[in-house]
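The full complex has more chains than appear here; those shown keep their coordinates.
Per-chain residue numbering starts at 1, and chain names A and B are given in the order in which the chains are listed.
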Amino acid sequence: MTDLPPPLLSDVVTASSSRRAFLGKASRLGIALPIAGALAGCQRGDEPNRGDTVAAQQGRDPLIQNPNSRLDTAHDVRAHTTSTAEGAATGMQPIAYRRWDPVLPPASSNRTHRLAWSATEVPIHITPEVVVAAWTFESDVPGPTVRCRVGDTVEFTLTNRGKIPHSMDFHAAQIDPKASFRSVVPGESVSFTFQPKYAGAFKYHCGSAPVLMHIGSGMYGAIIVDPPAPLASAKEFVLVQSEYYLTPPSSGVQAFDYGKMLSTMPDYVAFNGRPSQYIAEPIRVKVGDRVRLYVISAGPTHPCHFHVVGEQFDRVYLGAPPEVPIRGVQTFTVPAGGGMVFELVCDIPGEFPFVNHGFGHGQKGAIGFLVVE
Amino acid sequence: MTDLPPPLLSDVVTASSSRRAFLGKASRLGIALPIAGALAGCQRGDEPNRGDTVAAQQGRDPLIQNPNSRLDTAHDVRAHTTSTAEGAATGMQPIAYRRWDPVLPPASSNRTHRLAWSATEVPIHITPEVVVAAWTFESDVPGPTVRCRVGDTVEFTLTNRGKIPHSMDFHAAQIDPKASFRSVVPGESVSFTFQPKYAGAFKYHCGSAPVLMHIGSGMYGAIIVDPPAPLASAKEFVLVQSEYYLTPPSSGVQAFDYGKMLSTMPDYVAFNGRPSQYIAEPIRVKVGDRVRLYVISAGPTHPCHFHVVGEQFDRVYLGAPPEVPIRGVQTFTVPAGGGMVFELVCDIPGEFPFVNHGFGHGQKGAIGFLVVE
């Protein structure tokens, strides 16, 4: 491609403190960093969603980024639009800080669920002080929690009301990703229908390239699928763990830093998008309650070594409940991009921290209180 | 809090080669590094355990750090006492190098277990050459192994004979952490009683803030809980994997480095506190023995991809034994902050290395020999 030897990915990641230097090197990299060209396009402003020369060369419409939702790779994707503090999700009024309600929505008696969501870029307060230039589903991080049952029909439409291409990948769907999880450009929509086949705690996320950047910037959430016969009655909550990799603030807003994402050393790790939010505003249950926690590791990279201080899990479902839980568990690892269901019986009152017990990451905000009253 | 933009956590971690620079930045960070203020207090010497302005502002006794054992977070804890080469655990005669006996203590016929332990800071030889300024339970790393049975009563008292606050968190206890796992200041004690409900290999550790620092500095160990009906007769051993993140030596002693802990790149990884100790002094069993290994990943951050070279596990209990083991396993991942029980049948003689097969970390000392004679 070029006479210069390509820089190594890790050189780019470790040597570049500034985003500009990072992207300068990345533009020579090609092979590993599918971000540079389109970013330049994005910065031009007059054609923010174009500039995919690879697509053009292949005879694809350069307006349609990643039209078949091929996840980004190190080798075949060279130019995609992304967002930065200078790009999308800035210059807007940030969404105020609020506690993200972890309560699982009640099961509906409807067997068909119609969802019409928007993808947008919007600044959000993830703490009272910290504002991030988030990419979102329905203007929140995580996006809304979907609840349905095995065999239900989910009719989903995503409309892109943002500035760059986005898409939707439901881990609970058995569906052709090439068609249904395809990226849509701003102003357009994609619709698909699926029937969840298995129960469990599933992740959803934007799969547009580079998927590391789209997940890392906030586009994920939970779809909880109930088994055909209900599980035992319980207080049910959703906890989506994710990581934040941020640039320094510009005009009070911190953008997402792709180079840092590749370093896998996050600035914050959070349950439900806001570091340590359930310290000040805990999750509350009553003595005697069975508590069911649907825990998802949204990543983009790290698993969650999930633990509740002062308790053990009566059961952890590694696969679809109600089949073969393991029992009497202090900690179990939820894979990156995976989900598991944790149950405990709250026999005694107290204030029980729930944590990612891999504390080098977990201490950056993946902690909250379960208060049993 | 300040007019300066807060540095990013990863900037602090990656950019600071010196601890002083790290703490200088950390003092501006507030949000992410709960270490700076109290360390200054610690260095004053005349009031080594005070200096919690946040506690004072909240009307709490500034002498009582972390009084309710709230685990450290990125957001609500700003000043805690910690230790360094210049602080605790230095200026004392180091404890000599010795092999840490991995044999599980025999089961007691007592149904009540009374434990009165001390928390202390003391330098320890983790190799014949390397001395670390450890924080300990009972002057050892790991602390003593507790063995009991489901339903037994454990009466535990921790007396702080060190210079900074400490606490005890047993993963086998169902108990209110706010009361029982609270931090105690030097000279004071905390007592609590619990009855383990599940069998297995459980971790214990100091949970005082910042918990990453207290675990990372040596305050962990194993509590093994037998099921009501004994498991098959076996030779039983305890292996607690942990990581060391160290400063350069000062007067021959290496302190623990909180910035490195956040980098998640350890200097050493060890079973039972001493890197590679069971190379020179292996674990020995006889041909025909069933060997049961209680493997705990104390972290503070990394799981253990546990493997025995030349063998497969007859069974691995992911949850409480004896329920539903998986069988015929080459390697399984023990979560950070978790424990699992591994069994193999030693049919043939030989010298079998046991390792963390994630060798980028494991090769730093998480290796030993199981010799079958």
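Keep this in mind: contacts are C-beta pairs under 8 Å (C-beta built on N, C-alpha and C of every residue); 3 or more make two chains touch, one makes a residue touch a chain.
Quick caveat, the model's predicted, so the values are computed rather than measured.
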Subject >> Identical protein chains in the complete assembly, only 2 of which are shown >> reply: 3
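The working rule: only the chains that are shown with their structure count from here on.
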Original post:
Of all residues in subunit B, which touch subunit A in the complex?
Top reply: 5-11, 13-15, 31-32, 68, 70-76, 169, 171-181, 197-200, 202-203, 207, 210-212, 215-216, 261-264, 299-303, 318-320, 323-324, 333, 335-339
**OP:** Using the touch definition up top, name the residues of subunit A that touch subunit B in the complex.
**Re:** 17, 127, 129-130, 245-246, 248-249, 260, 263, 265-268, 275-276, 279-280, 305, 307, 309-312, 316, 318, 324-333, 347-353, 355, 357-361, 363-365, 367, 369
